[in-house]
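Note that this is a trimmed complex: some chains were dropped, and none of the rest were shifted.
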Amino acid sequence: MRYRNATKVHKIPSSGRADEILGDIDVREAPIMNELGSALSNGGLNLPSVKRKLVGENGYVFDKRLRYNVRQNESNCRYRDIVVRKEDGFTHILLSSQTSANNALTPEIMKEVCRALGNAAVDSSKLLLLSAVGGVFCSGLDRTYLIGRLSKDRRKESCRITETIRDFVKAFIQFKKPIVVAINGPALGLGASILPLCDVVWASEKAWFQTPCATVRLTPVGCASYTFPQILGVALANEMLFCGRKLTAQEACGRGLVSQVFWPSTFSQEVMLRVKEMATCSAVVLEESKGLVRSFLKSLLEEVNERECQMLRQLWSSTKGLDSLFSCLQDKIHEG
Amino acid sequence: MRYRNATKVHKIPSSGRADEILGDIDVREAPIMNELGSALSNGGLNLPSVKRKLVGENGYVFDKRLRYNVRQNESNCRYRDIVVRKEDGFTHILLSSQTSANNALTPEIMKEVCRALGNAAVDSSKLLLLSAVGGVFCSGLDRTYLIGRLSKDRRKESCRITETIRDFVKAFIQFKKPIVVAINGPALGLGASILPLCDVVWASEKAWFQTPCATVRLTPVGCASYTFPQILGVALANEMLFCGRKLTAQEACGRGLVSQVFWPSTFSQEVMLRVKEMATCSAVVLEESKGLVRSFLKSLLEEVNERECQMLRQLWSSTKGLDSLFSCLQDKIHEG
C-alpha cells in the first residue's frame, strides 16, 4: 500500500530500440507486419526473412544494453528485479531479474511482482501488460535458491516458500483488470503455469513452453493441474506435467495456451499496437467482461492453488521427497 | 403456443437451385465432394476449383432470387424475418431478415426464432437445422435499432431488449433436440455466441467469426463469457472478446468452435446429406444423448445467461456506458 505512489516511473526517452522490450514506440511509423500465420503461409519470403533475422540479432544486442538504460532512466525505482512503467492507459511490468539467472523466480522476486500487481490494481490503468527483458521469459522457480534454502531448514523454508508461491499465484487469480502477457522466449515451470491465469497470451516465434514437474520431482503449481487439462486436454497436459513435453510457440497456439504467435523481430511492435488499441476500450467494459469470464473459475482456482501449494509443502517436508528433489536438481545443475 | 399448428410450411417445389439455401434436393444425384480437409490437401485441384467458383457465383445470384421464391411458395407463413420448413425428420429454420440488414437481430426477430424453436420442440421432428438465406449468417444485435431505441427511453428499452436477449439465449439452452447449425457466411456478436449452444456446427469456407464486444462497448452475451473460454481456451476467447480477433472458418474448426468446414459451392449439399442421415437415427437416442451431453451444463449456462444480460442492462442504464456505446456505434456507422 505504501508503494502506491511509487509506481509512476518515467518513460524511457525514445532510443530507437526501446521496442525490443515492448516499450513505448510510435508503431504507426514502423512497418507493421501482418500476423505471423499469414506471413508464414506466404511463399517467397526468403529475402525479408533474412533481413528480419539481422534485425532480430541486432535487437538482441541492444536489448542487453537496454536493460541498463531502463534502470538508469528511472528516477524513483522501488523494484530490483522487475521494471514497472506507467503507459497511457496501461501498466507495463517487465521481469528483469538482477538476482537470479534467466528470470528465475525467488520468493523476493515473486513478492515484487505481487506488490506491482497490487499497485496496478488501484492505479488509473485499464489493463496490465506483462513481459520480460532478455531472451528468456521466465525459467520458473529458482533451483539453486531452492536447494540452498531447503537444505538449511526444511520445515521453515518449505512453509515460507510455498506460502510465497501461493500468494504470487493468488495475486494473478484475483487481479481484476485484463492481463496481457507477451512471451518473448522460453517459459518454464511456474513461468508457464501462470499463463492461463492471464487473459490474453501473445508469443514470439522464439518462445517455448515446458512444465517438467514430475521430471524435476515437483508437483504442479500455478493451478496448472487444473488449467492445463482444461486448455490442452488431459492427454497433452499430462504429457507436459509427467514427461516434460516441450511445446513450441506454434504448438501452444494450436492447442490454446497462446492466442497468437508473431515474428520475433516485430513481436514488440505487434504487441504494443494491440495493447494500445485495447487500452482505448472502456475501463468498465474491460473489467466487467473479465469478471464475467472469470466469475465461475475464481473460487475454484483459489482452491486449486491452496491444494497445490499444500502438496508441495508436504513433499518438501518429507525427507524422501526432499532427497529426491536434491539428487535430481543437482543432476540437472551438473548437466547444465 | 397458439402458433403450434402454424409451423408446417409446404416445401418449395424443387427449382434446381434450392440447394443454395440448404433446401431439399436429391443429393444422391449431385456429385458430392469429400470433406474439405482432404480435398484441400490434394494437389492438382486447379481446374475443379475454378469450376467450383463459378458455380458458387451463379449460386449467389440465384440465392438472392430464391429468397423471394421461398416466400412466394409458402402458403401459410406466420413469420416475417425467418423461414420455417418442415422436412422429413427435421425442422429447418432459416434466418432471412426483411426488417434488418445482414440478418442482424432485433427483439422482434429474436422473438420469431423463439416461437419457431418452441414449435419445433413439440413437433414430430427429430432435430433442428438452423441456417441463413443470403451471404451473411447473422451480424449480431442490430446497432441502428439499439441506438434508436436506447436513445429514446434508456431505462425501459434496456430492460426490454436485454430481457428479449435473455429469452432468446434461454430458448437455445433449453432446446432438447439436437440443433445442427450451418454457417454460410460471417457470424458476428450474438450470431457467433449462440454457436456453442447448438450441437453440431458446420461452416462454409466463406464463414468467419467475430465477437468484438469490448471494441463496440458491449459486455459478452449468449453465454460466450463461459463457452468461448471452455472451447477456445482463455487466451483466444479473450482475444476475441477484448480485441475483436476475427477467426476464419478453418481457425474456428482447428480450435473447436466449428466441427467441419466445407467448400462453399457444395456446402448446402454436404449439410443436407448429413442432416438427413442424422434424421434416420432414433429420436429417443438423439434426445437422450443430447440430454447426457448437456445435463451438467444446462443450469450453469442459464446462470451465465442471467448474469450476462443483467450486466448489459446495467451498462445501458448508466449514462457513461450508453454514451460510450453511442459514440462508438456512430463511429462505426460513419466508417461503414
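Every chain is named by a letter (A and B) in the order it is written, and numbering of its residues begins at 1.
Simple rule for what comes next: a contact is a pair of C-beta atoms (placed from the backbone, for glycine too) under 8 Å apart; a residue touches a chain by one contact, two chains touch by 3 or more.
Because the structure is predicted, anything quoted here is derived from the model rather than measured.
Asks: Since all chains share one sequence and 2 are shown, how many copies form the whole assembly?
Replies: In total, this homomeric complex is built from 3 copies.
Just so we're on the same page, only the chains that are shown with their structure count from here on.
Asks: Compute the distance, rounded to whole Å, between the mean C-alpha positions of subunit A and subunit B.
Replies: Once rounded, the distance between the two centres reads 38 Å.
Asks: Using the touch definition up top, name the residues of subunit A that touch subunit B in the complex.
Replies: 178, 195-196, 198-201, 227, 230-231, 254-260, 274, 277-278, 281-282, 284-286, 288-290, 292-293, 295-296
Asks: Name, in rising order, each residue of subunit B that touches subunit A in their complex.
Replies: Its residues touching subunit A are 213-215, 217-220, 225-226, 229-230, 232-239, 241-243, 245, 254-255, 300, 304, 307-308, 311, 315, 320-321, 324.
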